[in-house]
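Right, one structure below, let's go through it.
Here the complex is missing one protein chain, while the rest keep their positions.
Then we have subunit A:
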Amino acid sequence: MRIGMVCPYSFDVPGGVQFHVRDLAEVFLDQGHEVSVLAPADDDEPLPPYLVSCGRAVPVRYNGSVARLTFGPVTSARVGRWLEHGRFDVLHLHEPVTPSVSLMALWAAEQPVVATFHTSTTRSRAMHAAQPLLRPSLEKIHARIAVSEDAAQTVRSHLGGDTYIIPNGVHVERFARAGRVPAWQGTPAAPTLAFLGRVDERRKGLAVALAAMPRVLDAHPGARLLVAGPGDASETLRHADPRASAATELLGPVSDGDKESLLASVDAYLAPHLGGESFGIVLVEAMAAGAPVLASDLPPFLRVLDDGRAGATFPVGSADGLADAVLDVLGDGSVRERLRAAGRARAPLFDWTGVSGQVMAVYETVRAGADAAPPERARLWGRLVRGGAGTGAER
């Protein structure tokens, strides 16, 4: 099958949507499908062979945070050319309601469109204000996928109607096979805890983990908190308890291989997120690697953790709750082993084999429907009235 995927965010910046698109594209390529991914990228950066750049991403404020997006007439022309040359059987857009290349591709699309919604936002001013403008384009989407119940609720409140839920995927095998690194491995005297994610983004909850450390250190003076992720943590560390800061090791941004090894080595993985998460892919990665998961009880995390059966949970933002959970796991080897086993049993549910199979089933369903319907006309008047003006730009 010829698959065209569009990712609104730049590939050189790590992020959940980018990883999802990359993994999905690579899984389908391995299966022998033809895949082309359109995404923002610097043209001088080395790109994977399946990636087509739609131009450089510009940081811009949207819906309360800074996103790196592409827009404008040059991008529009590139989208049109990519669609024209690709002759895709199915077009898979990610986050189609961000003001980005995904929305442009939707505007110009003439083939069946599958759209995946990743985020759960409580409200979006733009979505509300631009409804009349967006609606005709959104009607081109044949199949709507949400990555979680929370993302599906967002789609329901903005667009209404049914959405099919297919979770994010993880290469479970890679995490299960990952080698342990002695420097990160805990000992009974010096157990290790892992935190992953942007350290300067408040909602990732590094401050909560640091606030839990003093009580952990009282019981286990040698305990270490290994923090992996991009960003500047100096501010957060300065505000934290000096003992907690001293027990913290900043690893900076880590490679995929190091992330796998880190999760396989530590005695527990901490997910003290405060909100804004729609899925929690790192939790699945930790489970696959065999790290006991201690997570805040956000609804998406509870769902990933099978209502807390595959990991320990504590109230959102509660440092005491996190400390209790850590002490539980470090103090009792049987608790640790139980959580490891539960996580390992749970993770395969999110393996790419099953997840990509479901996505392919969506493609096939949509293709079957499109084959049954009469083909669309593409004459000038037809293009004008169908809102496919984007493809006209490069003629």
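Convention: a residue touches a chain if its C-beta (ideal position, glycine included) is under 8 Å from a C-beta of that chain, and two chains touch if they have at least 3 such contacts; residues count from 1.
The working rule: contacts and distances are computed from a predicted model.
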Candidate names "NUDIX hydrolase", "Sporulation protein YqfC", "Transport permease protein" or "Nitrate reductase gamma subunit"; UniProt protein name, chain not shown: "NUDIX hydrolase"
Of A:T98, A:S148, A:T163 or A:T192, the residue in touch with the unshown chain: A:T163
Among A:S157, A:Q185 or A:T365, residue touching the chain not depicted: A:T365
Which residue of A:R144, A:H220 or A:R346 touches the chain not shown here: A:R144
Contacts of subunit A with the absent chain, listed as residue ranges: 136, 139-140, 142-144, 160-164, 354, 357-358, 361-362, 364-366, 368-374, 376, 381-382, 384-387
